[in-house]
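Every protein chain but one is kept in place in this view of the complex.
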Amino acid sequence: MSLQPRNATVQQPADTTPAIAACGLGKALDDRQILREINLRVAAGEYIGLLGANGAGKTTLLKILATLMPPSQGEVCLFGQKLSPSNVAVRARIGLIGHQPMLYRDLSARENLTFFARLYAVNDAPARVDRMLRMVGLADRADDPVKNFSRGMVQRLSIARALLHEPWLILADEPFAGLDAPSIQSLEQLLQRLNAAGRTIVMVNHDIEQTLRLAERAIVLREGRIVLDQQTHRLYAREVLSEVS
Amino acid sequence: MIASLRQIALLTGKDLRIESRSRQTLGLVSVLGILIVAVLGLGLGAHNQVAAFGATAVLWVAYLFSGVLCFEKTMAVERNDGVLAALLMAPLDRGIIYLAKLLSNLLLMLAVAAIVTPVGILFFGFDLTAAPLTFAGVMSLSMLGFAAVGTLFAAVISSTRLQGGLLAMMVFPISLPLVIASTQMMLRTFRDGAGPGMTGMGILLAFDVIFLTVSWLVFEWVLEP
Partner (left out) sequence: MFNAGYWILTLLLTAAAVAMLAIYTPEEATMGPIQKIFYLHLPAAICTFLACLVCFVASIGYLTQRRNWWDDLAAASGRVAVQLCSIVLITGMIWGRSAWGQWWTWSPRLTFSLILWLLYVVYLMIRTSIESPQRRAVISAVYATIAFLDVPLVYLSTRLMVDIHPTSITLAMPMKLTLAVWFVPIVLLSAGLIMARFRLYQRQRALAPPARIEPGHNGFQWAAGEVA
């Protein structure tokens, strides 16, 4: 996966509007409280690693930030805009990398990206699509249907899909799962570059050491609450591990 | 407004392109429709035994079953690989997703109807020459209402592990006013020689308007867990 350096930094509100501001956030599902009293402030351009055991609520929090779920209590503001079903415009600022590819397997790579580019009303869609395909190294397989791709290729295309509309906030849910070592390294580098260019990243990860290495701030969830929220350079892996389990 | 129409066109275009690649849905659904008409033809007796006003009833049975299959399949496209999440995150009104799905379903059903209706007319020897436009109009309006409800329900249940027949079970009783109204209108037109009647038309139109609106409004609430 080759990377073209980004020359333009992200255009974001010039003031200190936080990328994410969550107050008293809670989520209940099926009579169980998944998240409780989450108070979170993420400044624009921060790289957050979200850690926690299974069932801690990491994915739920990410889904709420991605506008896929409404919170049961509290509210969330992204870039100063309150998240609500009617707030459609703020979604254009968010990109999600999951370990579900979120691609149409019957369409080709190019058709998938063109579709999403048009959906996000990207200017000059064909050029952007070409650039993204080159960035993830799929330019030569652009017209093959996605169902013929390997797992690594699908993940790369999914990353291209997530970044196509140049989101200010990148949400990544276990993005390294199932990737081989070279792909992991490429993705790590890509995320670093995106962050250096000013994009905010919130990454859910199981791998504590990788998270401490990549992210500048680690947040640990346990049973729906934030139990640790610190700059990573001050943390050791084993103390994080004790908080997680 | 224009932007919304463009988005609907984009989404429906995507559905139709996927359909043209796999060609699964149209083939399956049409064959099912033809089979149903054949079974009814065999069961109800030979040519010319069922009068022209029975046409809607026979075709309704075929459309109900094949339509439900159609709705399930177009929704299943979004459930593979979690693509629906990508659509939900896009900067568009979620009601647009509903309208686009409805349009895709309608176009597919019209294609199926184009195949199954002539077969039905052939097997049963229906003589619709007295009022072909009435027949077409009644069936089209009914199909619109049926698809409006079917699209909503298919979306609602698509996130669950599908119990076979659940969608059919949900859509059929709701659609009964359509069946009754269209059958009664056909009776009036082909047996009694009168027109289709304003009340019947009114019921079809009311059904379409009410359920299209309600489904479009409710859709947003329904796709969230």
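When the chains are written out, they are named A and B in that same order, and each has its own residue count from 1.
Just so we're on the same page, a residue touches a chain if its C-beta (ideal position, glycine included) is under 8 Å from a C-beta of that chain, and two chains touch if they have at least 3 such contacts.
On a predicted model such as this, the values are computed, not experimentally measured, just so you know.
Chemist: Determine which one of A:Ile34, A:Ala109, A:Ile170 or A:Val202 touches the chain that has been left out.
Modeler: A:Ile34
Chemist: Where the complex has a chain not shown, which of A:Thr59, A:Asn87, A:Gln210 or A:Thr232 is the residue touching it?
Modeler: A:Thr59
Chemist: Sort through B:Tyr98, B:Phe153, B:Phe190 or B:Trp216 and give me the one touching the missing partner chain.
Modeler: Only one listed residue reaches the unshown chain, and that is B:Phe153.
Chemist: Touching the hidden chain in the full complex, which residues of chain B are there? Just list them.
Modeler: Against the missing chain, chain B presents residues 78-79, 82-85, 88, 149, 152-153, 156-157, 159-161, 163, 166, 169-170, 172-174, 176-178, 180-181, 184-185, 197, 199-200, 203, 206-207, 210-211, 214-215, 218, 221-225.
Chemist: Residues of chain A in contact with the chain that isn't shown?
Modeler: On the chain A side, contact with the omitted chain comes from 29-32, 34, 52, 54-60, 63, 68-69, 72, 98-100, 102, 177.
Please note the rule applied: only the chains that are shown with their structure count from here on.
Chemist: Where on chain B is chain A touching in the complex?
Modeler: Contacts found on chain B: 3, 7, 10, 14, 17-18, 21-22, 77, 80-83, 85-94, 220, 224-225.
Chemist: Could you please specify the touching residues of chain A with respect to chain B in the complex?
Modeler: 29, 66-70, 85, 88-92, 94, 96, 98, 100-107, 111, 115-116, 118-121, 145, 161
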